[in-house]
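The structure appears right after this line, and notes come after that.
Removed: one protein chain of the complex. Kept in place: all other protein chains.
Up next is chain A:
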């Protein structure tokens, strides 16, 4: 059992949960994720580790209410127990000193971006971060991101905070202004697709962290497979980060909808 020791409501549908998992806190690196199961009847869902505190033995997860399991998770409180939690999973982000790094995060993708931004900063890079969301209240972890960024640009679809516009607009301005040596992007698949198209135009090496459907998260089933450079890769063990210019994003987007009907049924059942 894994106890929730802290909870923070970021916005109506986004919460931060700090969970006691000392072994994982010690072993995790930027880019790693966990799989959890709330209770006996629950499904296994992947979540990226946003932060870890070795002394306290905790890891931080950020959850957006988008379906049956995330809704239940968002409703959990301090003191509640998560039945199963395993990790750290996936390959850690490849972090090195490259010069200037452009980090692009969208929505709850900002949470997994945080440890990566921290990693690149600590490795001696200049880090410029572009955070994007639909509206002001969906921009999360801004203070933490600022701590590890030389500059932060905020974009909102509705202009309620920062600059009105998409992540790619903010990113392109940076690219035009200064030399960018590497780009990392995490967010909705559509967003990452357009970031990838942008950086491809400017020939900037780019890593994207994929958010595929997963079951076991250990390479056992292939639910999370994606086409990268024409080859089938398993996101959970070969990724979750891949060369963004080689990812078949259209296929990824189709595959993310693979259980739409079943998810809708489950949602209706849970809310009836």
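We adopt the following convention: a residue touches a chain if its C-beta (ideal position, glycine included) is under 8 Å from a C-beta of that chain, and two chains touch if they have at least 3 such contacts; residues count from 1.
Simple rule for what comes next: contacts and distances are computed from a predicted model.
K.L.:
For the chain that's not shown, choose its UniProt protein name out of "Na+/H+ antiporter subunit A", "2-oxoisovalerate dehydrogenase subunit alpha", "Glutamate synthase (NADPH/NADH) small chain" or "Quinol:cytochrome C oxidoreductase".
P.N.:
"Glutamate synthase (NADPH/NADH) small chain"
K.L.:
Which residue, A:98, A:197 or A:237, contacts the hidden chain when the whole complex is considered?
P.N.:
Going through A:98, A:197 or A:237 one by one, A:237 is the residue touching the chain not shown.
K.L.:
Can you say which of A:48, A:69, A:129 or A:185 touches the chain missing from this structure?
P.N.:
Here the residue in touch with the unshown chain is A:69.
K.L.:
So which of A:3, A:65, A:81 or A:227 would be touching the chain we can't see?
P.N.:
Per the contact definition at the top, the residue touching the missing chain is A:227.
K.L.:
Since one chain isn't shown, list which residues of chain A touch it in the complete complex.
P.N.:
These residues touch the chain not displayed: 23-24, 27, 37, 41-44, 68-69, 83-89, 215-216, 218-223, 225-227, 232, 234, 237, 251, 254-255, 257-259, 262-263, 265-266, 269.
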